[in-house]
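Let me begin by presenting the structure, written as structure tokens, before commenting on it.
One protein chain omitted, others in place.
A, B and C label the chains in the order they appear, each numbered from 1.
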Amino acid sequence: MTLDLNVQIGTLTLPNPVMPASGAFGPEMTEAVDFNRLGALVPKSITNLPQPGNATPRVCETHGGMINSIGIQSKGLEKYLEETIPEYAAYDAPLIPSISAEDIDEFTEMTKTLSSHPDVDALELNISCPNLKADGLAFGMDKDVTYELLSRAKEVSRVPLIAKLTPNVTSIQEIAAAAEKGGADALTVANTFLAMAIDVETREPLIGNNMGGLSGPAVKPIIVRMIYQAAQAVSIPIIGCGGVMNGRDALEMMLAGASAVQVGTASFINPTALTDTLDDIEAYMIRHELTSIQDIIGGVKMKPSEGGVLWHGRSG
Amino acid sequence: MTLDLNVQIGTLTLPNPVMPASGAFGPEMTEAVDFNRLGALVPKSITNLPQPGNATPRVCETHGGMINSIGIQSKGLEKYLEETIPEYAAYDAPLIPSISAEDIDEFTEMTKTLSSHPDVDALELNISCPNLKADGLAFGMDKDVTYELLSRAKEVSRVPLIAKLTPNVTSIQEIAAAAEKGGADALTVANTFLAMAIDVETREPLIGNNMGGLSGPAVKPIIVRMIYQAAQAVSIPIIGCGGVMNGRDALEMMLAGASAVQVGTASFINPTALTDTLDDIEAYMIRHELTSIQDIIGGVKMKPSEGGVLWHGRSG
Amino acid sequence: MKQHLLPVLKNIQVSQRYWLMVVDRTSMPENVDPGQFFHLRTTEALSPFLRRPLSVYRITETTLEFLYLVKGAGTVEMTKKETGDTLDVLGPLGQGFQLGSQKEILLTARGVGIATLAALAQKAVENGTGCTAILSARTKDDLLSGEMLEEMGVQVYRVTEEQGNSDVKAVEAQMREIIEQKDIDSLYTCGSRRLSLLNQRLLHEYGLQGEIALEEQMGCAMGACFSCVSPIQKDGKEHSVRVCYEGPVFPMEQVVIS
Partner (left out) sequence: MKQHLLPVLKNIQVSQRYWLMVVDRTSMPENVDPGQFFHLRTTEALSPFLRRPLSVYRITETTLEFLYLVKGAGTVEMTKKETGDTLDVLGPLGQGFQLGSQKEILLTARGVGIATLAALAQKAVENGTGCTAILSARTKDDLLSGEMLEEMGVQVYRVTEEQGNSDVKAVEAQMREIIEQKDIDSLYTCGSRRLSLLNQRLLHEYGLQGEIALEEQMGCAMGACFSCVSPIQKDGKEHSVRVCYEGPVFPMEQVVIS
């Protein structure tokens, strides 16, 4: 049985649906995991100018997850073009740089520069980072800003654009739709949840920067819900991200509507989590006699709920 | 050493800061836990008319938490006044009924009725439930609706009002401030996170109602952050809720700015979680030579971050 | 409805998929009735997160026994317990079987449903009530625990998919024969929707008494959270009852099987 694992992101075809999550992956990991088997390579977000990142400690663990506040430590776009891209270009998998910028102009400029590099196959716009022109609120928290950012970047991009949304919003559907309208070719759902942990003995936050982003299996059920909601709101592909530890988690996201998944924190626990996830998906397809990954995407069988609506809002 | 554990909620004094979370507590638990030692009694949310609740399965477990979609199964206000209130009134702890309603008028009516009952000491308004007049969006997702709901209820209430916020929002500060402005005497931060889990073998959601609310230690770091943010935005007391498993978790929330905590899911794992949490807090106070619970509330020592701001928004 | 920390005396695999755990209950003051259950914490870590409900399989003055099917994460954790470890149980919970003046009873158990009915059989035999059991399962291997019932003096019939004699039709014929020959007055069943429907049908037809033990996904198992509800037909109306609190055992005629 040959399995068709191809996933389409705009004009780009990914060989399979499993890729790393930005910031939880680096060229050093090539010793641990076979990069040539990945659906794409997504390096750490890059900023235009070099920046030092946040105070340590930059990570702490929580129940079923971790908080990070690295602060996008970055050597700047120039070095990235010189060093990082060539380093990743050596592998078979498509390269999808992740951009973090301080305002829409900078996003647009960086998109222009990076998308015209021949080794760049698509771009992920990390719109979960704070908009310095809007009091530090993330771009992706506002539908109008999201729309404008995507339209501006789309105008200048030569490669497919993936908008990486923040989950810290009231309506992921609304932001997803705005990104699609702006011209996003795909969405990553989602970045980390803003979170905080305090050492009750010292009374100090466990993170140098006081707060940071929560990732890991703890957040997966919220992300699965958001993937489902976003998939109802848009017709572009969705990349699920947040808490994938294994193939079962990836499949859950794909059934909810994701065309692909990103694996981040899991690699810290299990260095081969990326390829193990892919192996799991293949084994599942064989076991269920599915030949194409398309047979999975969005395949959840929602139960008819009270009054025929899919979700009756009362929970507790 | 005598410990002052009193907590003030408007005109009501709670004997201590540990109370159950609505829906995860019932009169049946009196065999397992000593109700007379609780800071307050918070029964399951009540609706005006009887309602049957959602399809089973109504709960499923996730990593470090659980999803529930009970659907506020309720015998209606009439029976509640006749049976439930007298049953709880037999205990020393103040009684705080939780109200769930379908529109603002109903909230107001129910507040009027319940707040004039002599055995009711305060009311919790579960504004995380869906507003049938606004397409099922929860009241607490909109600051204007939150403000209006609180002001209307406040006009008619004879007891302190606690607004139980939903965490499914972009800015908890904004909603917290709106509730305070409307007249809330305290805030519960927060209800459950909308979530979903899918069985990859059957492709069906694990919850009869497809989606439900995520609770448990998995969500605690997000709740701690929201407590801190809400505490910065308002001057009324905050009741922390979401993932408290023991005294350390309760203390973490109190250091972040909560005056009291609610314990929900933890009781399913450890039936004496409520009183164990209180014991832990007392032991901590003795160990740290603190005589009053006030010495804890809001006591987090935030680290000065880059540029002197408390939180530099960049995380990943 | 108290939490107890009970020493594990034995935890062994009894067939391919089933395990048996024996715990020391001398520290536990409560009486335990057949049909009641315990909510077990399978691991100290919070993973798996929730407790697991298990019927009591065998009750002695000093011990409790649980027969369990290894199904998912929770029961896999249970298999790791060793003699000398501690089992954290909440219980006894719920309402057990009503065993009164019956003379001859017939149990129909599917799969691990036998775990719930075995304690009833034990008590029936002690009371001098005649007891017959039809045990249904996928394979013979799953029915190994039927021997315990035979040793007690229960007459056991085994049907399996393997042998091809476990379909409802075949079981119906067998039940009719037993009901008629032994003059059965009460039916008890657990573990299968289809066998429950069959039991209900025969209950009405022969005018018998009976009870069904239900299963539902549980949160608290203390009656507080309303996770485990099931519809019950009573006084011409449908009521919602909590399997953990009003159940898990219900009068057979009242249970609404969907």
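We adopt the following convention: a contact is a pair of C-beta atoms (placed from the backbone, for glycine too) under 8 Å apart; a residue touches a chain by one contact, two chains touch by 3 or more.
Predicted model only: the values in this text are computed from it and were never measured.
When the omitted chain is restored, the residue from B:H63, B:R152 or B:K220 that touches it is B:H63. Within the complete assembly, A:I70 is the residue of A:L14, A:L41, A:I70 or A:L187 that touches the hidden chain.
Residues of chain A in touch with the missing chain: 23-26, 28-29, 31-32, 44, 52-53, 56-66, 68, 70, 73, 216-217, 245, 265, 267-272. Counting over the whole complex, chain C has residues 43, 45-47 touching the chain that is not drawn.
Simple rule for what comes next: only the chains that are shown with their structure count from here on.
Put simply, the chain nearest the middle, going by average C-alpha positions, is B.
Set against the C-alpha centre of chain A, every other chain centre is closer than that of C.
Between chain A and chain C the centroid-to-centroid distance comes to 47 Å (mean Cα coordinates, whole Å).
Averaged C-alpha coordinates give centres for chain B and chain C that are 37 Å from one another.
Inter-chain centre distance (chain A to chain B, centres taken as mean C-alpha positions): 32 Å.
Under the contact definition stated at the top, the residues of chain C that touch 2 or more other chains are 46-47.
Annotation for chain B: residues 23, 62-65, 68, 70, 217 touch two or more other chains.
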